[in-house]
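One protein chain is absent from this view; the other protein chains keep their places.
Chain naming follows the written order as A and B, and within any one chain the residues start at number 1.
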Amino acid sequence: MTMLRIRNLGVRFGGVVALHGVSLDLNRGEILGLIGPNGAGKTTLFNCISGVIAPNEGTIHFEGRSLRFAPPHERARRGIARTFQNLQLWGSMTVLENLELPIDAIARRNTLSDALGLPFSHYAERAASERARAILHALGLGRYRDRLAADLPAGIQRRVELGRALAMRPKLVLLDEPAAGLDAGETEQLAKLLHKVRERFRVSMLLVDHDMSLVMRVCDYIYVLDFGKVLSRGEPPVVRNDQKVIAAYLGEPTPELVEASPTVPEPVITTTIPDAPQLPRTDAVEVAGETGTLLEVTGMAAGYAHLEVIRDIDLTVQAGEVVACIGANGAGKTTTLRAISGVIRPRAGRVTFGGHDITGARPEHIARLGLAHIPEGRGLFPRLSVEDTLRLAVDAAGKPERLEAAYDVFPRLKQRCRQAVGTLSGGEQQMVAMARAILTQPRLLMIDEMSQGLAPTIVCQLFQMIDVFRQQGTAVLLVEQFVESALAVADRAYIFEHGSIVHEAPAEELRRDRGLISGSYLGSAPDSTEAIEVAANGNGHHRVLDPELMEILSMRVPAEVKRALEERAEREGRSAGALALELLEEVNHTQ
Amino acid sequence: MTQFAAYTIIGLSLGGIFALAALGIVLIYRVTGVLNFAHGAMGMFSTFVAWQVFYGTPHTGMAPWMVTAEAIGAGLLFAVVLGLVLELAVFRWVRNRPQITKAVITIGVLLALQSAASLIWKNNQYHLPIYLAPQTSTFKIADVPIGANYVVIVIVALGLAFGLAAFLRGTAFGRAMRAVSDDPTAASLWGVRVDMVGAVSWMLGSLIAAVAGILITPFINFDTTSLTLLIVDSLAAALIGGLVSLPMTVLGGFLLGLLETYPTMWIQSLGLPRLIALLVILAVLILRSPRGLPAVAK
Partner (left out) sequence: MMPGHIVRFAIAIVAFAILARLPVGLDPAFQFDAALAVIWGFGILSLVLLTGYAGQVSLCQATFAGVAAYGAGMTVAGMHGGYLLGIIIGVLAATVLGVIVGLPALRLHGITLAIVTLGIALVFDKYVFQDHIFDWFTGGTGGWQVTQASLFGIPVDSSKHLLTAYDVMLALFCMVAVLMVNLHQSGAGRRFRAIRDSELAASTMGVNLARYKLLAFALSASIAGMGGSFYPLIAGSVSPQPFWVFTSLQLAAIGVLMGVRYVPAAALGGLFMAVVPDVLTRYGHGTFMNRFNYDISYDWFQLAVGVLLVLQLILLPDGVWGDIRAKALRAWDVVRMKPREEVRPA
């Protein structure tokens, strides 16, 4: 039985198509995975389902009823709960209060009675509090009960968000990146937790995550989104072996993709690597001649507000070297770059750049020393035209104004020079960001997630630019989700895990020894057969439980019966659902 | 018909003042993220400084135009210093606070400036304006007599608007300001001196507020509160431009000026213009507000 039915959903923001013709079915009791590169429209789809944004076209039905005119709180009452990628806990409330709120928001409590403290409110209050405590206990969050939500580490906050969603007695939970920032072990725990949650709370789930290992392990069925369209769908093994998915996800353009997709853009960068004669060479000789350690970071720690994100970071970049930083989402790579370039202040340690101590210096000061940082999201100015942006680069760096150098490398920018940067495509924007490095010839260029949200062909060409920078004498520090491409171009790599550097090795070595990266980056390696088995087992019992049985089970069962059932299931090490099924069958037989 | 034309001219000049004040608000808001409720109060204070120099100090043996120039110069200089001091002493330290906190701080500045001014100049109404053109000089277009002071306002407003646009478009510093307004963090990564850009935009904004304040003196019996409360009309004009677009802001200012003036042909009322301003704000905001939840739409 289809619980959630989405047909032909389309969302546009201004001229940008976020979703186009997306259709999706979710069955009762299912854990459905939704994967795709950054910017593929996953969160937009979530926002449509939970009613935060209204789609331009298409329909969403939940349990057979249209959600078209239901505001978000109405959808919550019908049983759709969600978590948020950028955590949205109520920070000034305690964890317990965070869980109590959805319980009594659904119950329609009376404000006057609450203010007067009438018995009715008193009982409701106790009931909400008890249920909230029970859920906290079930999720192992009991000890954080009276903490303010804002004071908790992000990982705990994610679990509280899950608890808050469950507190609503939902039928469907939308999980937005629950594994962000978790390591392989924690991800495995999360996978088990999600299965436990499905069983204990009888919910269906729609799961968005980057972590393929989690999605493959947990989900019964997977949809792959790319550029707002459904690229592929199927059970985990099918999706895993789908060439289109591999191409979109891992950034390896395959011949099939190029043939299959009519919208592959023509090559946009004319420069080929071996001969880049049109590159400006004014200061290049001098810069290229520079040797020795350019950037040296020792014992650096940094973070935001209550949270220390990175610690004991030791990192060096030699002049003219290309260094990659790899590791899972939330491992601290971006924070490291931000602390180096001065966006946030390091809390401990020392950063020297070209002989200057730049620990805690202002970003504009550091930038003027010749350290260019292209942050995640490219750090451009949407309302400035291309030409003005490039002029800004040369003004700020005090270089002569010869924009032609950049236009020679990126002829497309020449065509668009009067256009506002915000109206360019992602790839073109990244070209603008990189053109800055061509014009100002920094000594070190730090690029954060260069390939984020870009088509594989463009990514491939951007990576070729890294080699161009190397020839120009600019050292490059890369943070990249496409490990393969990053290692292909880098000389050396640092592997980040949990806010620290756990390994440093020449890129060559890492290319040969996949095991080293896969542990920290891809969770467990996708090629391990064990993962497939777990996924298959995970699927196991939902096929046994047919929808009708699920209906019966979600009826109100006396608490004692339920508890007895759960206890027995635990003793026998089986799922409560399977046990219930068995008992029901027995009853049928005796009748 | 003649009456209509006369009101049009009054409306346009009033609109010019709104447009000017709104320009300053939008400039400061875009570059520093501070919605400046104290903009009217800043203009008021500078205007009173100019007024003090004009009427309160002896000018023996000076030509009238020199006295005017001296007064205006003093007012504008004071405005620049005031903007700089506010940026250095207050707004530099709260750059990373939530937008609403910064707005509340400007309310504190508003209260302080207004009461400081009424301590110095008392709560009397002042009738002695500063004229840029001789008060009596008029000329006629198609039988409609036009006071030169009205024309001066429109010219100054348009001139400053175009000048500001040219400065932002054509100069390196203007580019830096636009970059900071789009994304201050990214701008600092590009090597733009964000502190300096912030200070300059406060000085410029304060300067423009002072110009608006001085220009309005011939039209109202000004006191410390009426000039301070000009902020509401200016914010209405700024909102027509979405707090972003300079041309739309100027257009909005003129539009609002006309809207507030025409009804006074028939109804004489102190508050009616404000009611119109409020309705314009509301209409524009409701039309502009995006679908869905604001937290997402941002």
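Details
In the analysis below, a contact is a pair of C-beta atoms (placed from the backbone, for glycine too) under 8 Å apart; a residue touches a chain by one contact, two chains touch by 3 or more.
The structure presented is a predicted model; accordingly, all values stated were derived computationally and were not measured.
Checked against the full complex, the candidates A:I31, A:C48, A:A81 or A:L371 give a single residue touching the omitted chain, namely A:A81.
Per the touch definition above, the residue from B:T225, B:S245 or B:T264 contacting the chain not shown is B:T225.
When the missing chain is restored to the complex, the residue among B:A69, B:A116, B:A166 or B:M265 that touches it is B:A116. Note on the undisplayed chain: of the listed residues A:E63, A:E125 or A:E296, the one touching it is A:E125. Residues of chain A that touch the chain left out of view are 50-52, 71-73, 75-77, 81-82, 84, 88-93, 97, 100-102, 104-107, 109-111, 114-117, 121-122, 124-125, 128, 147, 151-156, 164-165, 168, 181, 303, 306-309, 498-499.
Counting over the whole complex, chain B has residues 35, 37, 90, 93-94, 97, 99-101, 103-105, 107-116, 118-119, 225, 229, 231-232, 235-236, 239, 269-272, 274-275, 277-278, 281-282, 285-286, 289, 293-296 touching the chain that is not drawn.
The rule is short, and it goes like this: only the chains that are shown with their structure count from here on.
Chain A and chain B have Cα centroids separated by 45 Å.
Those residues of chain A lying in contact with chain B across their complex are 47, 52-54, 72, 341-343, 362-364, 367-368, 372-373, 375, 379-384, 388-389, 391-393, 395-397, 436. Across the complex, chain A is touched by residues 172, 175-176, 178-179, 181-183, 185-194, 291-293, 296-297 of chain B.
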